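Rest of the complex left out; these chains stay put.
A, B and C label the chains in the order they appear, each numbered from 1.
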């Protein structure tokens, strides 16, 4: 590898590809595959998101991917939805933590590694989401999670919101475990008084249709958890995904899904025999912007 | 530390406590705290399970903890429920993988690191669970997840089953993300034809009551994911848990919940100020049997 | 797996063997192999030690293995030698760190994760080792590292010392990178005034002879680093080790030796084709006492 003056992200990644081994090799192959699946009109791209990625700075990146038609389906944890809404309602994610956790609690600061949120922002969240839930319940009392998230998205003013952008661009969001989040908690509290039923299993038909109707499916997996499982499992009915890229810091030896090599999915028919699979071991807040910038540049250049 | 002839597990752990630092120190403190919370009648123990722990050999250990009254609440991933049912219906988890993933798929073998399941066992699972779902739907068409799991458990013949033992011993099982599992898939397919509504948010009231009614709550957390989040979040309404032990292989630097130090929960009022918290970094299939054996022996000795 | 009343360490490990997969399976296989290589008179056992294992509580365990004839060769980092000497001269390893690193420096406390040493103990170390170096230099001015460490060991009063026990029991200690340690620093300072040449390459002949003269060689590897490399490389000339067990927390994806699977050594003829190899991912201060206790018990029982 060689560092050149003012090199672009793609040029750096191509240097990594020239070496082609260890982490650098994986970054190159991930970039190449991501470029390919984004570009290919026959490939539906499922973006699976777990971990503190909205707080970690990827909110705009994910939102832009949706707006630019680079993502066909978003599968996410409830936490990332909650944090997207937090920002949509005016809240922020802060850095610069000086204090210990007990003091932070007294000051209404909730810590996520080296960033924090303020409880006052969650109070605004609670007020605002209650209004939205009331509006939704007034029109429908039985919705799938995906429909529910689309309606929430449509109610928002913030164009930078992932939910709003997804709603405006007809990109479905699936969050099978969303009940376990601040949003899920607010929903539950709301439903103590008002009839509003959100059907967790109602999304499977819709997602299955998308899988069936897609010539090919590629999953871009950030982190692990329910989103990874759901993204891969939804492709069972078609013999598995055609391509997958994952960025994870989890290890494979414990057998957890998050750290499992993508090849393992082949044994479950969740990835097709011969499918293209790349895993990069690293922090998604570093590696995803890196490979996405490289992939977009790769596609731009191939169009010139 | 010193190795002595025919030493018991507790004696080994006490040697680790004598050193008191690094991983050995953590194992000692985790054992001591686990013994304390199991023994204390005023402390409700929530066991949170994520990762391939039923396939990984912990099925009987968890089942026995429930039978012996050492666990008051079980919070688990849908995968562990599925694998418990797989065994209840006569299936097994196998070792000795020789082939690559594509060949395994052809042979109906689904891989989880160095173990596998057979698709024929999943076919039995599908047949058996369909019968149980039919029985359940005939009597109730609207259940919380907890009630649903209790009814399934009551229908089983296998006394070694976690679900059956929990049902027989009135230990509630919460699985907020269960829809994302083979069981969730079977349920969804069943509900295409038959009315059976499982309410994901219905459990929050019940679990909140348990938290309120308990003088103290301790969470024993294996792995991370939804179960860890749900176990800690359910204690928000009482200012947080009084004690927590976690065994994880996840790292803290990415900010993911699984790798987050338990101290971080204090900033969210999910762990009380002054709560006793211990994290052991390691594989749960090694560390949990180790500290549980030590904890039980510690309690036996204190009763003599 | 099942937890039984007052179970011994071996009984716990046998339960892990009954499951046979993931971390528990590896612990069982490591215990079984360690028992075998310790018991087999035709197998020379090389114990390779890297990481803060003397500070971490394994001093007595390693010392006893040497005394009991369970270890034929010790290969270690200079740090572990230094910490063995620190204790031999009356120093200790302390726990209970309250302060931040800058304050600790002011108080003469050097931190290693959750333990620390006191600078006053290092001052004693410097005084004592200077006397020993003077005695050694008076008799020899040219030594191999192994001879040097044997002479230091013979000078000590502390029977619990690894160096003394090794010297008293004719177990050679190799420390190819020892110059990079407090002991190496003291040696260098001493040699500014006094002629004492320690030959780093002088040990290869001796270690090669041991490899040649051993029917079989097994390496028990704690951590990675120079000790792991040296332990494996010394067996090149005989086509590789016959067996190896490693306990490490390093990952394999970066290509570093510490995290490399033992199978990789076969490609370098550092492990024979068909050699028995087991890796346990975990903290050595937990896993090594565990498998050693199990292995010793396994051998005792087979003799009854």
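Side notes on the structure shown:
Please note the rule applied: a contact is a pair of C-beta atoms (placed from the backbone, for glycine too) under 8 Å apart; a residue touches a chain by one contact, two chains touch by 3 or more.
As the structure is a prediction and not an experimental result, all values here were calculated from the model.
The complex in this file is a homo-oligomer whose displayed part has 3 chains and whose full count of copies is 4.
By definition in this document, only the chains that are shown with their structure count from here on.
A turn of 180° superposes the CA atoms of chain B on those of chain C, with the angle given to the nearest 5.
Note on chain placement: the centre of chain A and the centre of chain C lie 45 Å apart, centres being C-alpha means.
Centre to centre, using the average C-alpha position, chain B and chain C are separated by 36 Å.
Centroids of chain A and chain B (each the mean of its C-alpha atoms) stand 26 Å apart. Contacts with at least two other chains are made by residues 52, 55-56, 113-115, 249, 283-285 of chain B. Per the touch definition, chain C reaches chain A in the complex via residues 21-23, 251, 253-255, 281. By the touch rule above, chain B contacts chain C in their complex via residues 1-3, 5-10, 12, 15-16, 18-25, 27, 52, 55-58, 60-61, 64, 93, 95, 113-115, 249, 280-287, 289-290, 292-293, 296-297, 300.
Of all the residues in chain A, the ones that touch chain B in their complex are 50-52, 55-56, 79, 100-102, 104-105, 109-116, 176-177, 179-181, 184-185, 187-188, 191-192, 197-201, 204-205, 223, 225-226, 229-230, 233, 249-260, 263-269, 273-274, 283-285.
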